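Structure below; questions to follow.
Missing here is one protein chain; the remaining ones are kept as they sit in the complex.
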Amino acid sequence: MSNPSNPGRRIRLGMVGGGQGAFIGAVHRIAARLDDRYELVAGALSSKPDVAAASAAELFIAPDRSYDSFETMAKAEAAREDGMDVCAIVTPNHVHFPATMAMLNAGIHVICDKPLCLTVDEAEQIAAKVRETGLLFALTHNYTAYPMVREARKMVADGKLGDIRLVQVEYPQGWMATRVEDTDNKQAAWRSDPAKAGMGGALGDIGTHAHNLAEFVTGLEISELCADVDALVPGRKLDDNVQILLRYNNGARGMLWASQVAVGHENGLRLRVYGDKGGIEWAQEHPNHLHFRPLDGRPELMTRGGAGIGAEGMRGVRVPPGHPEGYLEGFANLYTDFADQLNAHISGTKPDAGSLLVPGVVEGLKGMKFVEAVVRSGRDGAVWVKM
Amino acid sequence: MSNPSNPGRRIRLGMVGGGQGAFIGAVHRIAARLDDRYELVAGALSSKPDVAAASAAELFIAPDRSYDSFETMAKAEAAREDGMDVCAIVTPNHVHFPATMAMLNAGIHVICDKPLCLTVDEAEQIAAKVRETGLLFALTHNYTAYPMVREARKMVADGKLGDIRLVQVEYPQGWMATRVEDTDNKQAAWRSDPAKAGMGGALGDIGTHAHNLAEFVTGLEISELCADVDALVPGRKLDDNVQILLRYNNGARGMLWASQVAVGHENGLRLRVYGDKGGIEWAQEHPNHLHFRPLDGRPELMTRGGAGIGAEGMRGVRVPPGHPEGYLEGFANLYTDFADQLNAHISGTKPDAGSLLVPGVVEGLKGMKFVEAVVRSGRDGAVWVKM
Amino acid sequence: MSNPSNPGRRIRLGMVGGGQGAFIGAVHRIAARLDDRYELVAGALSSKPDVAAASAAELFIAPDRSYDSFETMAKAEAAREDGMDVCAIVTPNHVHFPATMAMLNAGIHVICDKPLCLTVDEAEQIAAKVRETGLLFALTHNYTAYPMVREARKMVADGKLGDIRLVQVEYPQGWMATRVEDTDNKQAAWRSDPAKAGMGGALGDIGTHAHNLAEFVTGLEISELCADVDALVPGRKLDDNVQILLRYNNGARGMLWASQVAVGHENGLRLRVYGDKGGIEWAQEHPNHLHFRPLDGRPELMTRGGAGIGAEGMRGVRVPPGHPEGYLEGFANLYTDFADQLNAHISGTKPDAGSLLVPGVVEGLKGMKFVEAVVRSGRDGAVWVKM
Partner (left out) sequence: MSNPSNPGRRIRLGMVGGGQGAFIGAVHRIAARLDDRYELVAGALSSKPDVAAASAAELFIAPDRSYDSFETMAKAEAAREDGMDVCAIVTPNHVHFPATMAMLNAGIHVICDKPLCLTVDEAEQIAAKVRETGLLFALTHNYTAYPMVREARKMVADGKLGDIRLVQVEYPQGWMATRVEDTDNKQAAWRSDPAKAGMGGALGDIGTHAHNLAEFVTGLEISELCADVDALVPGRKLDDNVQILLRYNNGARGMLWASQVAVGHENGLRLRVYGDKGGIEWAQEHPNHLHFRPLDGRPELMTRGGAGIGAEGMRGVRVPPGHPEGYLEGFANLYTDFADQLNAHISGTKPDAGSLLVPGVVEGLKGMKFVEAVVRSGRDGAVWVKM
């Protein structure tokens, strides 16, 4: 139903991180492959040389394009005629900054997992470098790319909800309700290690998604916030639960809850927005549905690809209503849209407007400012902090 | 399936408020009637004499027991051999205090709608009077009397959830999303009038239910809170939206949201509690279901009257699982349990332990302290306030 | 929100069956009491004299109006100035016919539980007697009295669904998945005993509800059917599962499934109707919701008392949307509407049109013809049988 255009050639993709045993790297690769817009040509897949080589072989990467470090890769690929166009950075957070800077300095576009980096200072350096080089940068806030989330954004923008009064966003998970970081759970280990994850635990890992999703859909920005930031599992080094009161720049009120100790929840990102003309509700675990509740009228069930969905909500739709698309398809929408941007950049043409919805360095910087503000509020006893 | 015992005779019930055009009075009468434990014998149903008389006639109240004021009724009924045992007070909030005091002073037991009164000071007077007289007092926090809420309470008490870490409670409604108080909506008019409703709008009307429900189920008490209190509909005299960060006395964290401007919600009271061994979720609009999510295991659907429900959760169950009971049955459970208390009091016996779950003056006082704390926090810019 | 009119006096109600240990009798009593339109004045509550007397005492029935048999009660009450107006018959099926005939012969109106009786021949005798006496007769197909079911009926009648093409109705329960009739389960015992239940097991007990509901909502009649009728639990004397192909008199197709061995279902009555302009879905376990899916447009959630509900759907609504009403309220709607009919009859006035939706002897006769046709089809190897 979509993705019609022949892009000329596939984008050449490299990857930092994502070797054997990793999680999000495999997701990025599927996302890149789904619409056949990329080919994976190079990788610095692990800091351990043998893991890097074995991983590359499994992924059909030529041995001479499997590198031991991202620095080496950046230089070598930049020097090749057929060098990679763009690099996906899928490491723990602390590598985002140096790897991104290395790529940008080598003239290579970047797709980076979230959060952008460890500090606002790093984020501003990245933002400046992107501006300076004119290179393209994508931040994989993948939840924004579900078609029904984009439809929700368009509805708000078109005034279907009227003036926004309330934003309720939550992201409960339960997988860290015990000290999993003390087991051999690699995902938990780095996420609860300040040296690798940064200032935020649940805050950085999923709170940033919730923050970004709410701003993406509403077009509003937080003006001030008040946050309780806690490690509810004794002995944990970073927060596993944040509860935040929000005030938006238009006067709207909000609440944000992100938790990794909410036993029984899997990946419960959920957004509710209320205006003076209507409300919407969307839940990530049932992403093909959007609930619209108009002020005067009955609640309506909007479905991906279904009745009355506009161009924004149809973008990226691959199969008809009732044939559920999920997490990987949403993630792939970011990759495919960014491929449109990259192709336009390469060919010197103007990208399709829809492709520009991919979050970038601006959203990354906002996310880091959000993290810092929340940490500061929490540290000072949950006081109000201006953004 | 329940309500086995013959109580000897029906409890004689009087009522203040609840005349033609009222809402909650009719609910109280159905609740009293459902299990046939009361007979309505007297009323001061309206401050307008003609409405009072017409209402009484419709309700089969003898003309000589329809009164023009609660003061008159209290005296006259106290003087009768067959005078009423208990008086239900179902007026707007500002009448709760004087009517309650009049009844208690006349030696008549009281069932009072929530919130208890207008101020902590009034609440303390009522509490003192109840202690002094030894009369029985019920506060109709009806949501606590749904069987699955009581089952939830028992599960927490039995440690099925382990140590409680998180309490998320919300109560969104949408019916006041416009200036309905400027129409002929009697319910909206008094609820947004500080002289009749008191300090809180949505806060007093539904926020107190949310607060009470969370404490009822968890057995915890709030130690401090931080609240944003707003009238999001311009020109409204009382709050229509409150968003609160909670800290409980055991260190648990919580959030409470009550709103009457969340367009599209009907009566969305919902409670989620998470401990270190499991989580539960209950929603008022589907009250026959309780979701239990154990730390190690699959989510389980618990149903009213269904598999594995204990004595607490079976109390008040009238029909088998799958035959939904609702709002009126929950409300009736309070009345029936209070009838057990009253019969025991009258006969000088010990009431059944289960009947003592009916909220009373202690909960009413807590509710008023909660309202005052929230108002104070909001007024001072959403600062932390100790309870 | 409803039940405004003062009926002059309460209807005097008697009851056959429903003594201690019974189930549906207590339901009838609550239903009669809910809107305060009846007073229970007499009973032949059990065929065992001591149980009858003890049950009557519990229910505040005067000792001299507790009878040992329905025959005695019919005569004695008919002779009283203040004799009962109407008799509720809440026994196992085999008593419906003689008790109904006794009451009608004594000039007493009847409310009878379903199914009407044991055979088509009995049903025709009752129907003739009702016509002959001019007395009123109600059959408690209670599921038709949920407000959203009546709204559904009105939608079909108003053509909102266009021409009806498909009717899918199912009624799965699981409580008889084992040989519960061999335990001390009184409800299971008589339901699986042909002498007491009649020709049908699940068929008579719940299949008749499903059949009636579908005809009530669609206004269609079955012209022929083909039924597999089975006792899937070995040794059971009556069917516990029926699966039926339906052809309606307008050419529509349908399926009906009723089972008491569908493990895990509680009381899963569910109706779906599809026309050439739209479809609807209603499920008894969530009776406050009706799903409407128009041909051109988005699925809409219709709620009891909510946006766009007409007079038919508002009839019997007691509390606002979001305050769930359930099984007992639906049942009570039948009683209250029948009270309107009875009051009109007594006062010689014309009853309100809405009150005439209460199923009666016509529906009872149809139900018995349905049972006989299904049994015949099943017995002959699941062949097509014309109605």
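Labels for the chains are A, B and C, by order of writing; each one numbers its residues from 1.
As a working rule, a contact is a pair of C-beta atoms (placed from the backbone, for glycine too) under 8 Å apart; a residue touches a chain by one contact, two chains touch by 3 or more.
These numbers were taken from a predicted model, which means no experiment stands behind them.
J.: For the chain that's been dropped from view, list the shown partners it touches.
T.: Displayed chains contacted by the hidden chain, ordered by label: A, B, C.
J.: Among C:25, C:43 or C:174, exactly one should touch the missing chain; which is it?
T.: C:174
J.: Write down which of A:47, A:105 or A:267 is the residue touching the left-out chain.
T.: Counting the whole complex, the residue in contact with the absent chain is A:267.
J.: Taking the entire complex into account, which one of C:75, C:196 or C:293 touches the absent chain?
T.: Among C:75, C:196 or C:293, only C:293 touches the chain that is not shown.
J.: One chain isn't shown here. Among C:275, C:313 or C:330, which residue touches it?
T.: With C:275, C:313 or C:330 as choices, the missing chain is touched by C:275.
J.: State which residues belonging to chain C touch the missing partner chain.
T.: Touch with the absent chain occurs at residues 165-166, 168, 170, 174, 177-178, 226, 228, 230, 232-233, 241, 243, 245, 247, 253-255, 257, 259, 261-265, 272, 274-279, 291, 293-295, 299, 381-382, 384.
J.: Can you name the residues of chain A that touch the chain not displayed here?
T.: On the side of chain A, residues 6, 10, 23, 26-27, 29-30, 33-36, 57-60, 173, 175, 265-268, 284-288, 303, 306, 318-329 touch the unshown chain.
J.: Give me the chain B residues in contact with the hidden chain, please.
T.: Touching the missing chain: residues 292, 296-303, 306-308.
As a convention for this text, only the chains that are shown with their structure count from here on.
J.: From the C-alpha centre of chain A to that of chain C, how far is it in Å?
T.: Inter-chain centre distance comes to 55 Å.
J.: Roughly how many whole angstrom separate the Cα centroids of chain B and chain C?
T.: 34
J.: Two or more other chains touching the same residue: where does that happen in chain B?
T.: 265
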